[in-house]
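For reference, the structure I am asking about is given below.
As you look at this complex, bear in mind that one protein chain is not there, while each of the others sits in place.
Moving on to subunit A:
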Amino acid sequence: MMCRLALGLAGWLPLACSSAEEAAPLEEVPGMVVPANFPAPVYSAEENPPTPAGFALGRVLFYDPLLSRSGEVSCGSCHQQFAAFAHADHRLSHGVDNRLGTRNAPALQNLRWRRELLWDGGAKHLETMPLAPLTNPVEMDETLENVLRKLNADADYQRRFAEVYGRKPIDSQQLLRALAQFTASLTSANSRYDQYARGEAGGTLTPAELRGLSVLRQKCASCHATDLFTDESYRNNGLPGGFAADSGRAHITQQRADRGRFKVPSLRNVARTAPYMHDGRFATLAQVLAHYDHGVTESPTLDPQLRRADGQLGIPLTAGEQADLLAFLGTLTDERFLHDARLSEKDR
């Protein structure tokens, strides 16, 4: 662990000399140390070297409704910190003029480790991903051109961007890279489970939580894998009702075999990110477990792991196992992340 940390630090050193924007001491930009129980990130710090001013700018932009057509909806409207940047209590996304989207807003956490984003993996880079909500008519309904016009007409933004990028006018690359300074910083790795996994002080799990962990490893970890609790694959976990409304991964690949497959979501902070699934159909974790136990529904692309030898579908879970799983899932709540003042809503 020490070794990983030391290497991580060493990786930063050349930046200080080579980068025009001077790299910040680690503490000043949150979430940039690679946690010892995580793999190497996909979006490395080298790609967009974090600076305190860049991060602060990204944070202000993330919470600024100026970015939407109506001036009422910010990224933070649908991505709330106390819900691990998911949209609490909203099945589907709510955009400008109360327009309803088609999917549930997922938690934003550990995005540096994601190869592809969105429930169907359609967005392939963290920097260009905000173009989707910015221009989606049912989300922020704005054009990139107009967002830049508004930013360039604002003396305070002019000053802030110039401070970070040293050139005018504000262009889309500056906007997108500044936003990515913030979204990349959203690292959740300090739950009680993490402390347990890293053998740190405070990392004790109760007997029920430990039993829950072992059920999870046995029955769920083939998909919700590693300490990121996802294997980043697209799978059909047997939700009933067919996929006419949303074909999932097939929307991107146009392959029949991908119909009804969705990104395996992380389970981090899952106790705080209700409602659940791509369409927010389940309000509670108990309902999710009931689904795996007896709600899994037949369809051609149903994941083979949810077919049992006896022809039955799903993952049998006794009442005790369900209680233990619920206890364990609670240990994935990262209060430090949910209450990190550096990530909270900030007006200019």
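Please note the rule applied: a residue touches a chain if its C-beta (ideal position, glycine included) is under 8 Å from a C-beta of that chain, and two chains touch if they have at least 3 such contacts; residues count from 1.
Throughout what follows, contacts and distances are computed from a predicted model.
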From "Copper-binding protein MbnP-like domain-containing protein", "Aminotransferase", "Phosphate transport system permease protein" or "ABC polar amino acid transporter inner membrane protein", the hidden chain's UniProt protein name: "Copper-binding protein MbnP-like domain-containing protein"
Residue of A:L205, A:I252, A:L302 or A:L329 in touch with the missing chain, whole complex considered: A:I252
Chain not shown: contacting residue from A:L57, A:C75, A:V96 or A:M129: A:M129
Residue in contact with the excluded chain [from A:S172, A:N190 or A:T297]: A:S172
In subunit A, positions touching the absent partner: 3-4, 7, 11, 39-40, 44, 47-48, 118, 122-129, 131-132, 134-136, 144-145, 148, 171-173, 175-177, 180, 251-254
